[in-house]
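What follows is an incomplete set of chains from the complex, kept in their original frame.
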Amino acid sequence: MSSFRVRTDLALEVRENMEESARECRGVSVEEEYREESEIRITRVVIETMNGARAMGKPIGTYITLEAPAMILPDEEYHEEISAELAVQLKRVIPGLEKELSVLVVGLGNRDVTADALGPNVVDNLVITRHMMKEFGKAAYDRKRIHMVSALVPGVMAKTGMETREIIQGVVEKTRPDVVIVIDALAARSTRRLNRTIQITNTGIHPGSGVGNHRNAITQDALGIPVIAIGVPTVVDAATIVSDAFEKMMRLAGEEPLEIQDDLFAGQGELYNMYVTGKDVDYEIKQISHIICNALNSIFE
Amino acid sequence: MSSFRVRTDLALEVRENMEESARECRGVSVEEEYREESEIRITRVVIETMNGARAMGKPIGTYITLEAPAMILPDEEYHEEISAELAVQLKRVIPGLEKELSVLVVGLGNRDVTADALGPNVVDNLVITRHMMKEFGKAAYDRKRIHMVSALVPGVMAKTGMETREIIQGVVEKTRPDVVIVIDALAARSTRRLNRTIQITNTGIHPGSGVGNHRNAITQDALGIPVIAIGVPTVVDAATIVSDAFEKMMRLAGEEPLEIQDDLFAGQGELYNMYVTGKDVDYEIKQISHIICNALNSIFE
């Protein structure tokens, strides 16, 4: 099977693409909810054991997916029903919210590439309070519980010459937050999910996916504090789209795709590092950034 | 043949993809040159007759392509050898340069989508002189021949609610330039050509290609003055990439792709309005914008 070249950052899609039998594997639990009024589907995949992790190709932890087709439609209220639901789900995975928390929000990705600018866009509109608390103290606020929010847009390696992880580690060691929240653009398998889906996980970020490659992972292991990741699929790998279209066509033609495909794909090297996006990517990314930003602001205000 | 869904805006690629026999069609002439020192290949396709236009699916006119693989490499001199060659080729198609010319440069595309921002980026760095000439007259310049340059970034229909052509027509009627130069991002058929190729044509812009659809064309017919288009392929249609990968694989497998493909493609509707770009699109677009901008500035200074 051509799975090595089919890429998805969504635990939800990994599971969908497993064979029927494999889905029932031990060590992975799945719950689904559907909100009628807001048309939001919430799927909660929990990988509980190393067995489950191997089967899924993702680390042990919780993966919550919100699917909301309305996300990309214009809305005067900026889809506050999605923001509200996102806040509810985030509160379930961010540890320590009952106390006063110091949170570092990290906007990953490249500000100058529309589909990759989700993280920086979210951070641009966040209410930042750590410096105010440091300067004026809690007394300046008329509240009984105050969190401190700081934020960082580290940039991508091609523009910094540094691993994103190095930058975050350095800043975490110096400013000592209690938890890190990273926002990132993901790759989906299906174009249907682009910019309509938000994934929350407490396993951090694993560039290049797979459980093996730990070198640049942005995780609790690497930073010493919990790392919550919020991701939105904004692109599909070009190789994935070709591979999937191929399988679909073969199936329609009643042929068996599996054997020949790998050799055939050898010739597709030029698809490496190529991505598929939609033509309204700028508008859609702006909408989703608002939704995520409003959810975070409401949690930490 | 699946030609209806394979899209390219490059006359060069249309010709490459014609069957051997069809290439020799009357009414289309082709010349090639190669500059050893700068590694620039220049192809000049001239469609001379309606017959040629039908065969090529492009209007009668001249199409000059510069292919320069170096275009996307870093360079301290901003690839002035490519700018210089581009200026040479542009001077051959811009009519009236021997006199004093009033030129309106139009940067088409969406400023907020990286791969579509080529036109706006070029205009952002252009030396604009029309207002100076209007205010201070030719006396202010120590030259014997002065052109007047104005520029416009009309925006895309989704953001203006107006046809780009309507906006340009209105501005042309009001400000009366002698010639319009439009800069636009194009779709190529092959990822190999992305951001390494510049096409110049004196036929203007034909959105959706094909010779039939005249409704929104930005051409001498529509504006009443010559329209020179400078285009760079920055994306490949997702449907095109799938279709081409499919054909290539079928050919490798020794099968004949032509008959079954059309039906199979019926299921690929979700690829509509999806585009493929490379991950360094921001850097590459910036480089090419510089090259085009420098060429224009050198012609009109």
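For this structure, a couple of remarks:
Order of writing sets the chain letters: A and B. Residues in each chain are counted from 1.
Going forward, a contact is a pair of C-beta atoms (placed from the backbone, for glycine too) under 8 Å apart; a residue touches a chain by one contact, two chains touch by 3 or more.
The model shown is predicted, which means the values in this text are computed figures rather than measured ones.
Here 2 copies sit in place, and the number of copies making up the whole complex of this structure is 4.
Here is the rule we go by: only the chains that are shown with their structure count from here on.
In the CA-based superposition of chain A onto chain B, the rotation angle is 180 degrees, rounded to steps of 5. Work out the mean CA point of chain A and of chain B, and you get 36 Å between them.
Touching chain B in their complex are the following residues of chain A: 110, 112-114, 158, 190-192, 238, 241-242, 245-246, 248-249, 252-253, 260-261, 263-265, 267-268, 270-271, 273-283.
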